[in-house]
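The complex appears here minus one protein chain, its other protein chains still in place.
And now, chain A:
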Amino acid sequence: MLISEMDIITPQTVNDCLLILSKKETEHRIIAGGTDAVVRMKEGKWLPSTWINIKGLKELRYIKEINGTIHIGPLITHTDIIHSSLLQKKANILVEAAREVGAIQMQNMGTIGGNIGTASPAGDTIPALYVLNAAVELQSLHNKRLIPINLLFTGPGRTVIKPNEMITNIIIQPQTENEIGIFQKLGPRKAQSISIVNVAIMLSMAKDRECLGGKIAFGSVAPTIIRAKKCEALLPLNPLTDDIIENIAKIAWKEVMPITDGRATAEYRRDMASALLERGLYRLMRRWERK
C-alpha cells in the first residue's frame, strides 16, 4: 500500500468505530495520537489501506473515580495524566511515568491507549499500570471483556487485542494512604528517548522503614514488562535499610532477560536494572521519611 493511496476515516462515535472494525473488507488500523503510528508508517512497517482516526472521540477521553477504582479513557494524553489532580493524588506513579514520555510534543499528542496498543517492552506507562493492578477493557461490536494488564501482552508489539476490538477503558486501583510509588527511567537523552531500562516500584509501608510488601515491574529488559518476584519476596522480610536495599537490587539481574539492541547491550541493561531499582528504593525511603 502506498501512503498516497491510504484513506483515513473518522468515526463520530465508539459504536461507529466498532462497526468499522467489525468489517473485514479493508485492512485497517486505529490511529489515535499517531506518534507511533506515523513513525511506523514512514518506516514502511504499518501500511494499512485505511486509518481509523479516533483522536477526536470525546467519549474516550475521561478520568473518573468509580466505586474505589479509577477509570481512564484510552484517549487520555500523557499531558492529561500529568495535569490530573485525581491521578496526582491517587496514582502518582502514573503521573511520574507520563512525565517521562518523550517531550511536550509527544505528551500532547500521545495517548495512554496508544502506549498500550504499541505494546513496546519499553513503553513507559505500562510498568506503572502493572503496579496499579490495571485491567484493560476491550470492546468489539457485540462483546466486552476485561483483561488484566499482565495478560494483555504476548511479546514485543503483540497483544491479545483482536482485529475487531479496541481499548475503551483502563481501570486502575488507586494508591492507598500507606502506599508509595516511584517510576525510574534510564534513556540515552533526558527528553524524547525510549527507555533503555525503566522500573515502577510500589510499596505498602508500616511504620518507619518496615515494608508490608510491594510490587516491582521492569520495562525494556524482557519481551514484555516483567514483575520482579524474587526481589518482591525480599521486601517484607526486613526493614528497608540502605544495606537491605543494596542486597535486593543485587538480585535484580536474576529476574531480567534483556537483549542487546541499538540502544544498549544486554549486560549494560542488567547492571542498570539493579542500579535503577536501588536508586528507586532509596529515593522512595527518603520520600517516606519526609512524609
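Just so it is clear, a residue touches a chain if its C-beta (ideal position, glycine included) is under 8 Å from a C-beta of that chain, and two chains touch if they have at least 3 such contacts; residues count from 1.
Simple rule for what comes next: contacts and distances are computed from a predicted model.
Engineer: Which protein name, taken from UniProt, belongs to the chain you can't see among "Ferredoxin", "Amino acid ABC transporter permease", "Dehydrogenase" or "Ni/Fe hydrogenase"?
Structural biologist: The missing chain's protein name, per its UniProt entry, is "Ferredoxin".
Engineer: Looking at the full complex, which residue from A:Thr35, A:Asn164, A:Thr224 or A:Ser274 touches the chain that isn't shown here?
Structural biologist: A:Thr35
Engineer: Taking the entire complex into account, which one of A:Ile104, A:Leu146 or A:Met257 touches the absent chain?
Structural biologist: That would be A:Ile104, which touches the missing chain.
Engineer: Considering the whole complex rather than only what is displayed, give the residues of chain A touching the chain that is not shown.
Structural biologist: 3-8, 10, 31, 34-35, 38-39, 41-42, 51, 53, 55-56, 79, 102-106, 108-109, 190-192
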